[in-house]
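A single protein chain has been omitted; all remaining protein chains appear in their positions.
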Amino acid sequence: MNSHALTCTGITVDFDGFRAVDGVDLTLDRGEVHFLIGPNGAGKTTLVDAVTGLAKYSGSVVKDGVELRGRKVHHIARRGIGRTFQTATVFEQLTVAQNLDIAAGAGRSPWSLLRRRKALPDQVVAVMEQIGLAGHAQTPAGILAHGQKQWLEIGMLLVGDADVLLLDEPIAGMGHEERDTTGRLLHAIAETRAVAVVEHDMDFMRAFASRVTVLHAGRVLAAGSVDEVANDPRVQEVYLGAANEQETIDAATA
Amino acid sequence: MDLLVGQLFTGLSTGSILLLAALGLSLTFGQMGVINMAHGEFIMAGCYTAYVVQQAVGDAGLSLLIALPVGFLVGGAMGLVLEWLLIRHLYHRPLDTLLVTFGVGLVLQQVARDVFGAPAVNVTVPQFLRGGVDLLGTAVPKTRLFILALAVVAVAVVALVLRFTAAGRRIRAVVGNRDLAETAGISSRAVDAGTFFIGSGLAGVAGVALTLIGSTSPTTGQSYLVDAFLVVVAGGMGRIKGAVVAAVALGTFQAVFETYSTASLAKVGVFVVIVVFLQLRPQGLFTLRTRSLA
Amino acid sequence: MSKFLSTRAGTWAGFGAAALVLFGAAPLLLSGFRLGLLAQFLCYAIVAVGIGLAWGRGGMLTLGQGVFFGMGAYLMAMHMKMADAEFRNGAGAVPDFMELAGIRELPAYWVPFASPVFTIAMILVLPTAFAVLLGFAVFKRRVKGAYFAILSQALAGAFAILLIGQQSMGGFNGMSRFRYFFGYNLDDPVNEQMLYFIAAGVLLVVVAVALQLRRSRYGELLVAVRDAEERVRFLGYDAANIKVVAYAAAALFAAVAGAIFVPVVGIISPASIGIVPSIMFILGVAIGGRASLVGPVVGALAVAWAQTALSEQFPSAWTYAQGLLFIVVIALLPGGIASIAAATKRFRKEPVTAEAPA
Amino acid sequence: GEETVAAESCVDTSGDTIKVGALNSLSGTMSISETTVRDSIYLAVDEINAAGGVQGKQIEIVAEDGASEPTVFAEKAEKLIREDCVAAVFGGWTSASRKAMLPVFEDNDSLLYYPVQYEGLEASENIFYTGATTNQQIIPALDYLAETGVKSLYLVGSDYVFPRTANAIINAYAADKGIEIVGEDYAQLGSVEFSTIVNQVGASGADAVFNTLNGDSNVAFFREYANVGLTAAEMPVMSVSIAEEEVGGIGIENIEGQLAAWNYYQTIESPANTAFVDAFKAEYGAERVTSDPMEAAYNSVYLWAATAEKAGSFDVADIQASADGVSFESPEGTVVIDGENHHVTKTARIGEIRADGLLYTVWESAGAIDPDPFLEGYAWASDLQVSE
């Protein structure tokens, strides 16, 4: 019996002869914040694309015993797999509350869709609180700050009952405190869900990763705990490089 | 047999006419996203340019050679004015350009009516383009061969410029991302205006050429417009290669279908074929993909 | 004011006022001829409500509404011609225009249209079903934006050409000379007035349906699809289905408008349904304000009225005015007439204006 | 209509003017042709007014644009009748516009004077048809072709009712007279792509072509025809919709020597025509030409005025009652209204297009032909007849 939230085996993605992802195996479990790192162009986003139905691949993705390969994007989403994008996309014309309400409603019956919303579902209210946007319920999403949009995006996955979340650089452009807030948010979310995060911010990874998989040139280069991975010389060579120097700077200026 | 050869050539010829009418659109519509419904009227302006030049010059052959560049300038100038007055305010509202330019088209038709009168005028075909040449036993009109050659030349020039020159890169850059192009030191205003000038100028050239086979009247441009748009759509927006293939395919389909059915049904057939075709290649024959959402 | 109108009481008040104008003031103030014209304009307004939904809310520039309008109109015309022929020459008789075209036998597909019930059912079902089919074909393949616009325009052109070639559908001339509308003699001014009331009533119903769609969750979803279609897919919705609903609703509205148009105007021909008439449908919506509910109605009425008034005043120069109308209004007032009111308020509760009918 | 509840007429005959409507397409595709008709309506009205008017009243024209759209014609006709209270309306060109207006004139019991040759098979109490019906144009043209030895015909037309009906008549005629119809093609109105059709015509080896194309299509057709090397000598084209106005646009070099069938040409030599042509050129410019529909429209105003004089009234019923036998010495010769079917007698003429761009009569019927819109006088046409 398979207890993983998501099991990917042998994922391979080809673009006109160029192999962006090459036989990747990956499992995600509930309760963990799983970091996916690797050099630019390693295939992280492409892997997420494949799992969510945006890129054609060979191999297999199984969730709750169901094979997802070949399914349409919206079917996969309804199976509880949610994702965010490297650049946040929310419905700019709609308010925060409307954004969340829509995200909560993929399973609604046509009949309820055709009626007016009486009150916000409890779940929406709760998530709004959780992502710190309770005060912005009636703000059009288009005028939210960058980071707020990213939180909203995560919120949209939460209300949609996704239990596998794939987040592509969710803290890009965030300041220190926002990063910490986001990190704590991710851990709270992960209590009942599986969360995968693609990130290049090593401080963030060190602070919040439960497990790390490193991709390189489309393949899994290393996997394990933060320390295991960070001390792997191959990872240092292709990815971390002078990262230690980096720490010195941080220490100096703190 | 004769008829079949004739029809195959007709397909090619119809395709080349469509292509000539659509080439400018593949710049202004395909590249810039402007749905210029006045493109037909720019073609019409090209027709009247040929007429006016002929009135002034007299000799039909000489006037055709003069009218081709002049038609380019006339169409281009009209495009420039349109771009400056209206289009530049509408780049972020492509669907609105359709409605505005439809209005412009109406006005231009009426202007033509008031200036040249409602009845068609005659542009005499030069002596050296009269009659036909024998091709495998069929008489192929020289005028159509001329248009075919002109289309080939025009397409080649446009494609090479876009692909390999600095100007072509600039056009593609501005089309792709206006703000970013500005910050790369490219004047998007100048490039927009220039692109629109060329696209509209090509309509003028098409107009001059089309006087050889069609009528010159205020409504002339309308006959070509919808088909020209379809060519650009079926070919894949902004893809010259696609436009060529689509134009020839549609022309041939129409000519062959018409032989066994009626001209009207052929038009309907073309539409059905395109819808079916878009099931297979929703973004047209040749497309460029990006990874962005929206 | 607009705040009040978006409340429940305000909505009822808006409908009440509209009903008062349409059912009270207009018939009192207008001559029979003008009332007939108004009925014709109301048909355009019904089409406009649908376009406002599909284009304004759903982002689909439906340049081919003439097709659905035409379907509704032709289906109704078939029934009325049958009734006419039956009255003149007995059941199963051939309508006059077919005789002219040398058709001596009633084509089989005409026969069921002798039944009013069948006709009405077809008017409601056929165009909608066609829209659903076409919508699936197009939206599932993610054809959108300018592609969709050009494609739907070509559809209108092809449909008109197809009809021109069908002698058993009246060919280029179309069908005219209708005497009876479900048994009512159309020469009778009372019945002309009745047609006007039908048009006005249908308009109110259509506006109410559109209002409900907009205010429902579906309405929000439609806007979401308009603004970020791909994102909606990742939330687990099939964006194509969402678009198809709005597209089909617009088609249905247009078909109903077409069906009313035929007895009101007394003629339907390919000239009323091709590319140019389809663009004219859009014009009213653009001028009124595509994203608002009442904007398209007001715009459609205003454009139709302006056309009539201008062409009466300046029969030979009004094309200029018409062209300039397009240019000026759309270039300068992207949100249409409705945006003038909204321009004063920034970011309201609902960013896209929603006013009650007036 | 038999049991029409006719609206009360509002025509005002109390003043010293009488209003009539001019309803022509001033915009859209048909404006090319219809503006010329409007010009001659104005000319006739000016002349009649200068000569003292009708029953002492000056004629006042209310102009409307039909916009090349049948629904607009219907709308504007109703407006002219019900709001402007005109005594009669002059105009219309396409049969589609006439069919659209017909119920309006019948329901409101008013009068339309329609000036264009058409496909026949119609006769309304409320319409006076001053252009040719088929037995005054198409049948004489066929007779002429048969006489000159034509044994096979290729039919080319625009896809609308006039060409289709005309071709139905031609087919019936041909079946009766042993002429072979080797092809029949329709092009969409306004179409300018004639390569396929011309290829087929060329390959067919027909003795002649009968052309019912309308408008701009003729330009493209004749250019293609000339360019593939087909000539009037080898395979003449008989056209029924090309008049003096259109020749210029087609280019004389492409059409010289081809034939047309009408009732009127600018080159007709008669005092009435000289006066008409001179007056027209004086009014609108020497470079303008006159054509059959223009002349028929010009005639229609005079015929209405003469009928009103005869009736001593502008009342529709009185005009209908007095119309029979009213005649006018027109540019094409004497035309007489047939009170039975509201058409007029007309002389048929075959014209040849010459290098000066004008049409010259090469054959004409022996005297004016009585109108027979339902072709009751032709046994071979019995299948075409309709119940009315």
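The chains carry the letters A, B, C and D, assigned in the order they are written, with residues numbered from 1 in each.
Following the convention adopted for this analysis, a residue touches a chain if its C-beta (ideal position, glycine included) is under 8 Å from a C-beta of that chain, and two chains touch if they have at least 3 such contacts.
As a working rule, contacts and distances are computed from a predicted model.
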Hidden chain of the complex, named as in its UniProt record, picked from "Respiratory-chain NADH dehydrogenase, subunit 1", "Urea ABC transporter ATP-binding subunit UrtE", "ABC-type branched-subunit amino acid transport system ATPase component" or "Heme exporter protein B": "Urea ABC transporter ATP-binding subunit UrtE"
Option touching the unshown chain, where B:V52, B:V125 or B:V175 are the choices: B:V175
Absent chain, residues of chain A that touch it: 15, 38-42, 44-45, 86-87, 144-148, 169, 172-178, 200, 202, 238-243, 245-246, 249-250, 252-254
Touch residues of chain B, complete complex, unshown partner: 166, 169-170, 172-173, 175-177, 179-189, 288-292
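Going forward, only the chains that are shown with their structure count from here on.
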Both-way neighbours, i.e. chains that touch chain D and touch chain B: C
Chain whose mean Cα position lies farthest from chain B: A
Distance between chain centroids, defined by C-alpha means - chain C, chain D (Å): 36
Where chain A and chain B are represented by their mean Cα positions, the distance between them in whole Å: 47
Approximate Å spacing (C-alpha centroids) for the pair chain A, chain C: 45
Touching two or more other chains - residues of chain B: 110, 262, 264, 267, 293-294
Multi-chain contact sites of chain C, meaning residues that touch two or more partners: 161, 164-165, 228, 230-231, 319
Touch list for chain C against partner chain A, complex: 212-213, 215-218, 220-221, 223-224, 226-228, 230-239, 347, 349, 351-352
Sites on chain A touched by chain C in the complex: 52, 72-74, 77-78, 82-83, 89-95, 98-99, 101-103, 105-108, 112-117, 138, 140, 142-143, 156, 160
Chain B - residues contacting chain D, complex: 2-3, 6-7, 10, 13-14, 17, 110, 113, 118-125, 130-132, 138-144, 212-220, 222-223, 254-255, 258-259, 262-264, 267
